[in-house]
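This is the structure I want to talk about, given as structure tokens.
Apart from one protein chain that is not included, each protein chain of the complex appears where it belongs.
Which chain is which? They are A and B, in the order written, and residues in each are numbered from 1.
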Amino acid sequence: MSARVAIGLEVHAQITSLRTKLFCSCSSDYRGRKPNTNVCPTCLGLPGSLPVLNRVALEKAIALALALNCRISEKLVFVRKHYFYPDLPKNYQISQYDRYGLIPLAVDGSVTIDMGSYSKVIRIRRINVEEDTGRIVYPGGSPLGSTYSLIDYNRAGIALLEIVTEPDFSNPREARVFLEKLGSILEHLDITDTSLEGALRADANISVEGGPRVEIKNIGSPKELEKALGYEITRQLNILKSGGTLERETRHWIKERGITVPSRVKELEGDYRYFPDPDLPPITIPRDLIESIKRGLPELPDLRARRLAEEYGIGSYMASVLVLNKRLCDHFESTVKLCGNPKVVSSILVNEFLRWVDELDLDLSEGLKRLSSERLCGIVDYLEKGVISVKLLKEYVRRVIVEDVGPEKIVESGMTTLSSAEDLEKIVEEVFREFPKAVEDAKRDPRAVNFLVGQVMRKTRGRADPRLTNEIIMRRLRGHESS
Amino acid sequence: MSIRDLRARVEGDPDFLFRYIEEVYRIVERHEEVVRAYITLRPMEEVVKEAEELLRRGTLGPLGGSLVAVKDNISTKGIRTTCGSRMLENYVPPYDATVVERVKAAGGIIIGKTNMDEFAMGSTTENSSFFPTRNPWDLERVPGGSSGGSAAAVAACEATVALGSDTGGSIRLPAAYTGTVGLKPTYGLVSRYGLIAYASSLDQIGPIGRCVDDVARVLSVIAGHDARDSTSLKVEVPDYTQFVREEPLRRYRAVVIEEMVGEGVDRGVVKALEHVINKLEGYGIEVEFRSVPVLEYSLPAYYIIAMAEASSNLARYDGLRYGIHLSAEGLLWTKAYAQVRKIGFGDEVKRRIILGTYVLSEGLYEGYYLKAAKVRRAVYDGFRKLFSEFDFAVSPTAPTPPPRLGEVITDPLKLYSLDINTVPVNLAGLPAISVPGGFVGGLPVGIQLFGPPLSEGVLINVARMVEVIVGYER
Partner (left out) sequence: MTLALVEVDESKLEGILRDLEKIVEMFNKIRDLNLPDELEPLYTTYLGEGNVREDVEGGVTGSEGHKLLSRELEDGYLKAPRTL
């Protein structure tokens, strides 16, 4: 697609590693609780209640700002952002702003994404610390047709980090990789457990062919982000092609249907009447606090990727893909500790495992559980010993993930490399008999050999040792020629 | 009866507390029908029960059984708290404000919740959605506002002492009009946790009493750091009663600000001030005159800021979680909220919310709110400079004696001008006290003393001296 596209992201990450909410000491562990049981006067915004900042939240925010190479402000200044909505207890949200002399927590950062054939620097416009809202559910399950809504404030007041990028993405894939990388950075910093539902949310702004900005909300994962953006670009191009005009709007991504629809919820947007929150005096961010946090930063994805490439001799692109997910990367390192073979292990994880997890729409943690280090090592062992070929290995990985069984079970089922020359000779003979025309073709055109190899594979259900098969076929062909 | 005397009597004779309670309730019965200081008066049996528990506890605490009237914008657990508004007509807070916790722990007993201008927006208590309170000194006149109910209750002996709140003069003005003592502490000295907010950067809770000693006692109880309030100062709180002395504790230099005794101030009031100043000079206090020209802009700057913050603080009242019950069935949320806010808020509140929203809106923010904040800085700096030279300032609390009911309420600007001497103090976050300064035409007038941050000790000292000078004895 050669359309001119500019995409910017607004990501909200919950600071799930905090024990309490941002401005009150309610627990941050709100998931799975009965509604409205994790609340207090402050997060409900009861008359007379007041906010007090969670010190650790500030430190986590600083850590993220450092990891994203941002300039950190001298003071943390809170503002009130006003709009009316049932999930917003005070009808304003406490956040930061960047006009009228007010400042965000951090600005002007960058993240480099490795796209394989090129890498790109994505600019970070700002990072804010703000509070999350409550959740709205609908009695019918959907807002359509409900005469009222139901609110649960357990989540109200949870600490959020808002990360806003410049519109530097030129295609959906870049946006996806960025979101994965950001998620990985947050995981490595122990700020966000991205596997928790709702912990990492993204809104995207997209402009196609220089047209008006369309905002897409309700995107819950990097995978969805890529899909949503892809859909939106196609939709907009279709409109332009048929001579229509685009307008500036907000749209909603509907995952189940794979489409975006115009947002019918018009929050009283536009004028949020920002002003400094008088209940929260500015907090000085001492430079030595920043220094000490900097010194204590754990190994971040970029550095880790470099180390993996050096230490394990895997390619830098391979390493960059591994570090996009901390759990995956940790799994890689612990598996290699167990049975070595970093190149094979990384290839399995990146080329096979991720593909299956994606196709099966499996939760990554679940996938890693199934393809445990022990099982992975088992597979690698079979490969080393020649029990299976590379082609069979792919089948093994698939079955381990899909069926959640150990590789030994698959061996038992008889799916091992057929490398007995005798057996293979017989099958090659069969194939030669069944496809005489192909045999003739193969004598002249080496590419037709693949067809014959393929037929052997088919007959052996993929078990034939490809190299040996090839040898036998070539020999026979030469033999044929002479006869 | 002062707190000190009450406590001493109860200590000697615990039964006295019950006789005292009965006496106060008798007075309430006599006066309340006309004065109407209370929105919610607790039944006597409840108060008696608490008195019994207090005596059982063994320690009387510094308040020793005092019956404390609490302004109805201060949250009291289990006791209806209305803010003088239909919006919260049946709201019962599930928690106590920090000051209430401290009062109770110090041996105080809450007797009831007092009337006020709706959401503290007003200077005469005529903006209460329920009924006006009358000035015990002259029932045709206002008691001041917004803590009118608290001041009237104290003046009419319907309570031992009271808590009020002050955003632009709401403690000091009613104290002046009712011949009582009212103190607004340094911003941050008293916790705002539980105070239903009007303008968060200006609000403070403070005591209203019949004498300076009572006010000093209550201040000592309620002041001090509260971890639940981010704007709460971390300072050592002295026992303020040590400052209640009839001579100056050291050589003081006092200033009279010209802009506070200018044209708009009633000549009788100025004379009362002059009388007090002369006597203070007799004690060796040097008094000088100074001009602080930026004060000319303090009233509009104050109202811009106060209304802006109010429009924000009152955004939460949508009927959903508390207050007027909203029937959720069928309506879109914006319609439902608008309906609740239409019937829940009175006219003055609506005016201020509209104006507050206006001055914060995009395009207007810089011209109004931002500029008002700059003026605020200038006022703050002006006072800082002044108080590097002087220990305190003295002025009339209000430009006139208490107006009649209905006299100022129809003209907002007239109403706002009552605050002309009190608002600069809130803008700068300074402490101030209003102490009775005599009578003008038979009506009480107040003398305002204010000083640099955390100078409550000095103010209490001088206030005691003024109390003696004026000779106003209960």
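The rule is short, and it goes like this: contacts are C-beta pairs under 8 Å (C-beta built on N, C-alpha and C of every residue); 3 or more make two chains touch, one makes a residue touch a chain.
Treat the numbers as computed from the prediction; the structure is a model and nothing was measured.
Q: In the whole complex, not just what's shown, which of A:R273, A:R370, A:R463 or A:R476 touches the removed chain?
A: Per the contact definition at the top, the residue touching the missing chain is A:R273.
Q: Touching the left-out chain: which of A:S25, A:N69 or A:S195?
A: With A:S25, A:N69 or A:S195 as choices, the missing chain is touched by A:S25.
Q: Out of B:Y368, B:F387 or B:F450, point to the residue that touches the absent chain in the complete complex.
A: The one listed residue touching the chain not shown is B:Y368.
Q: Please give every residue of chain A in contact with the chain that is not shown.
A: 18-21, 24-27, 34-41, 44, 46, 52-58, 76, 82, 84-86, 101, 136-137, 139, 143-144, 146-153, 264-265, 268, 271, 273, 275-276, 278, 280-284
Q: Considering the whole complex, not just the chains shown, which residues of chain B touch the missing one?
A: 91-92, 94, 186-188, 201, 227, 229-234, 297, 299-301, 303-304, 311, 315, 318, 320-322, 325-326, 328, 330-339, 341-342, 345, 347, 350-351, 353-359, 361, 367-368, 370-378, 380, 412-413, 416, 427-429, 453
Quick note on the criterion: only the chains that are shown with their structure count from here on.
Q: Any idea which chain B residues touch chain A in the complex?
A: 74-75, 81, 83, 88, 91, 93-95, 97, 192-197, 199-201, 227-231, 308-309, 311-312, 315-316, 318, 320-322, 328-330, 333-334, 337, 357, 360-362, 365-366, 369-370
Q: Taking the touch rule as given, give the residues of chain A at its contact with chain B in the complex, in rising order.
A: Of all residues in chain A, those touching chain B are 41, 44-53, 80, 82, 84-86, 89-92, 100, 147-149, 151, 268, 270-271, 273-275, 278-281.
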